[in-house]
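Notes follow the structure.
The complex is shown incomplete by one protein chain, all other protein chains being positioned as in the whole.
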C-alpha cells in the first residue's frame, strides 16, 4: 500500500517533535503505543495506515532543527534518553522535510501567493514520497482572535480578497487550511485557531470532497470535564458552579495567558461545559503562564453542586500532566483515522472524531463516553 | 392504580429517614427532585409509581422514632428546617409502620420462625394499604463478613438448617431477603451485606419469579471512579496505581472502619476498579472513622498513570459529600424502577440497575456512562 | 471599670453581625471562645476588657436590622440556631445604636461636615454608655482604588480641601478614620481600603496620641501563606511559583472580583508573599465571584519549588472556610487589644497586631509564628 503523508503546521513545536520522535520509536518497536487510541484492539480491523506507512513533513517559522528540539524535550523528561538515542538520526531526515512556514510579518506578496506556495510544498512532499494522500495537521501556536470579515462567507469573495497584494484577509491557520484543501489534502486542526472554521473554507472542502476535523485537542482539564460532567447530569445532581484554574509553562503558557490569545481557548473550553451540563453555570476560568513548570500543565477544578433536599456538596480535582505527551499520540491517531476516512471516501467534518477535541466540528456531543462510542462504531464502518 | 409499598430494612437509619422525609416533601411539592434519577425527562414515559403512590414501612432494631431522627438530621444540615416543618407530622404516621427488626442476639427461636415473622409484617403492611406489590430494600448497617456454608448452596438444605432452633445459618440481611421473597416481594440491597447473594436465595427468587437488585449503593468514591476510569482506558493511558482514602463520620464510619466489617465494603470497591481498568493495579484503599465529620464523607483518590513514551502523570480528586443525601434519592429511584420491573413481569437480577451499585448483580459493566445507557434503554422497554 | 466602646463601620455586614452575635453569646456563656486569640491563657494577665465590658454601636449604609441579618446567617449555617435564639433580643438593642453611615452618593455638604457628623455619633455613643474609650473598627465593603491627591500629604491641606462643599477628597473609609481620630478614638482597619493610610491622617493620629492598626484581616489564603512560606525559606527550598485562586460568594465575592475593587486586595495579598519569600516569584492570583458559595470561601494554592540538585517538587492546599466565622472573633480580639493599648498610653501604628493582618502597619514582619511571638511579648508589656 502507498504510504500516507502527515504534514504538520508547526512541525518543530513540542507537540510535533514528540509526535515525530514517538512515531519513529513506535516504528522501531522500542516503545509500546501507550496513549495511542488507534492502537486499541477495538480498532484492529479498521483500515488504518501502520506506523511504518506514515511519512512526515511540515511547515514551521522557527529554524531549530528537530533533533535539537528533541534533545531539549529529553532534558525536560518528555522523551526518554533511550528513545532519543534510537531516533535521533531519523529525526534529521524528517527535519529535511520541514519548509519555512507562512507568516504575515515576513511575507510580502498576496495571501493567494502564500497559499500557492504552501500547496506546492505539500504537493512536492507527496510526489517525493509517492504518497497516496496527505493529512495536514495544525499544531502551531494558538493565534490571537481574528476579526470576522464579510469575505469569509463565500469562496469567491475570499479568493478575490486573497489576490489583493498586501491584504491580510485570513489568519495563518486559515491560509494553511486553504492551501491544504487546494492540494487535495485532508485537514485537522489541533488548535483553537480559526483554521478551516470559515464558511468559505468549508465550501472549498465540500467542493474538494475532502474530510476535515477539529478543533482544539482535548488533553487536560476539558478531557476530565467531559468525563465528569455526565456524572452530575445522569445522577440529577445540580451543578451550581464549576471553577477552573490552569497553570501552564512552556510557550503555550505564554501564548494562552495573553488575554487576546486566550480569547479563543477560553471560548472553546466554555462552550463544552454548558452543553455538557445542559445549563449555564457560574464558571470562572483562568489560564496562567507559570514558566517554571516547563512542559507541565496543572489544572485545578472546583465543582459545587446541590443534591437531595438542597444539600450543598463539592468535588475538586487536580490534573497534572505533560501537554505534549498527552497531545502527541492523538496527533498520530488523528492522522490514521483521517487518512482512513479519506481513503473510504468520506468528506466534510468528521463528527466521529469529536472524542479528540474540546470544540468538535459536526456535532454537539461533548460527553467523552458517548464520543468514544461514536468513534468505535464509525471505525467499524470504514 | 393501587399503591406500591416500600419496606425498608433499617427504616430509622440516616439514609431511610432522609429518603422518607424527602418522599413526603416531594409529595407535598416543597422541594424539586434534585438527585432523583427517575425524575429525569428520559424516564417520563416509563410506568413508574408516582411519589404519592408509594407507601412506606419497615423494620429496625432501634427505637428512636423517625421524627426525632429527622430532627437530628435537620440539625446536621441534611434536611432543611422548612422541609422538616412540612413533613414532621407525616413522619410519625410512617413511624407507626415500623416494626422491630430481626437480630440474632435478641431472637430466641429458629431462623425459620424469624423469617416467618418478617414475612408476616410485610404481608400485613401490604394488606393494610391495599398494595399492589412491595419492594423490600435494605439500608441497614453493613454486616461483618459471614462464613460461607454448604447450606447456602441450595434452598432445601437452607430451609432445613433454618428450621433448627438456635442455629444461625444466615446473616440478618439474608433472613430479610428470604422473608421478602417468601412474601412475594422484590428485594433490593443498598448495602454490601450478603442479602440475596446466596445460591439458595437466588433459587427461591427464581421460583417466586420476583426481580431483585443490588448491591452496595454507589454514592461517592466509587461513583467517581466508575466515571473516571474509562477516561484512562479509552485514551490508552496506562494507570499504574490508584490509591484511595475515605473519611467517614456517623455510624457508617464506625461500622466500616472496623476491619472485619470493612472486609465486604473494600472487596466490593476493589472488584469494580480492576474490571474498569481491565487490569490489576496497585490500589491501596482505606476507610477511616472520623466522628467529627458527622454525616459528611470525604474521599481522596490519587491516580498515577503512564502516557506516551512512558511519561508519568497524575490526577487526584477530593469528593466531599453527605452520604445520606446522596443515597436517599437513589432509594426512591430503586423503589420506582424495581416496582415497575415487577409490574412488567421481570424477574431475576435486574442488571440494568447497575448504574446505582458498586457491585452490580447480573452484569460486569462498571462504567457509569454505559450503565446509564443500559438504564434508559431498559426503562423504555418496560 | 468603665466599659469600652466598639464602633463598627459596616455594622450590619456579615462580619459585624457575626461578631456582635458572638460577643452576646460569649457574654451569656452559651459558647466557648473558639477562634478568639485573646482568650488564650497566654493573654490571661493582659488588661483586656472582658466580654461584658464592651458596648457596640456603629454606622451602616444599609437598613436591614441586625436581627434580620443574624437570621440570614443562621440559615447559612454561620450562627447556630441555639445561639441565635439566645441573643436575638439583645441584637435589637445593639441595632438601636447603629446610625446611617456616610456615603458620598447620598451626602450633600462638605466632607468636613460629614466627618463632624460621624464624630458626633461616636461621641454621643460614648456619652450614652459612659465609655472610657472607643475603638472604631472598619468592616465595611472594600472600596474601589481611590486616586492619590496632594492634599493627602498634610493635615492642613487636607482639612482645607474637606471644607470645600461638594468636593470628595477622601474615600468613605478615610472620612471615618478622620472622624474617629477627631473623636479621640483608636482606629482599626480590617479591610484593604485606604482608611487611615494617608500621611495627613497619620499626622492627625500622632497629634491626637491615639493608637491605630490594620490593615486587611488575614483569614484565609494569606493566613496559610504566612504560615507555610517560612517552611520553604527556613529549609532553603527555592520557591519558583506560587499560584492562587480564591472562590468567594456573598457580597465580598461580588465586590472583590470586580477588577477595580480587587486592585487593593490583590496588592495587599501580593506584598506579603514576596516579603515572606525574600524574592519575587511568579505568583498569579485570582479572586472569583461564585455566588452559590454563599458565605463560604475556598482558596487553592499551588507552590512549585526546587530542592537539592535542582529537583522540582510541589505542594498544593485547599482552604475551605467561612469568611465571617474567621473574621468575627478577630474583630473582638482587635477591640480588646487596641483598647488595652490605648489605655496603656500607646499611640501610633500597633505593629504587634501584625498577626491579624495581610498588610500590617508599622512592620514588615509577615511570618505568622514571629507575629504571634510579637503579640504575646507585647501583651505582657501592657
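Order of writing sets the labels: A, B and C. Residues in every chain begin at 1.
The rule we apply is simple: a residue touches a chain if its C-beta (ideal position, glycine included) is under 8 Å from a C-beta of that chain, and two chains touch if they have at least 3 such contacts.
Just so it is clear, the model here is predicted, and its values are computed rather than measured.
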| query | Any idea which of C:147, C:310 or C:345 touches the chain not displayed? | reply | C:310
| Residue, one of C:117, C:157, C:228 or C:351, that touches the chain absent here | C:228
| Hey, which subunit B residues sit against the chain that's not shown? | 240-241, 243, 245, 247, 257, 282, 284, 286, 288-293, 298, 300, 302, 304, 312, 316, 318
| said: Give me the subunit C residues in contact with the hidden chain, please. | reply: 18, 21-22, 25, 31, 33-37, 39-40, 77-80, 83, 223-224, 227-228, 230-231, 234-238, 306-311, 313-322, 325-326, 328-329, 355, 367-370, 372
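Here is the rule we go by: only the chains that are shown with their structure count from here on.
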| Homomeric contact subunit A-subunit B: same or different residue positions, threshold half | same
| query | subunit B to subunit C: how many Å between their CA centres? | reply | 49
| task | Calculate how many whole Å lie between the centre of subunit A and the centre of subunit B, each centre taken as the average of the chain's C-alpha atoms. | result | 44
| Which residues belonging to subunit C are in contact with no fewer than two other chains? | 318
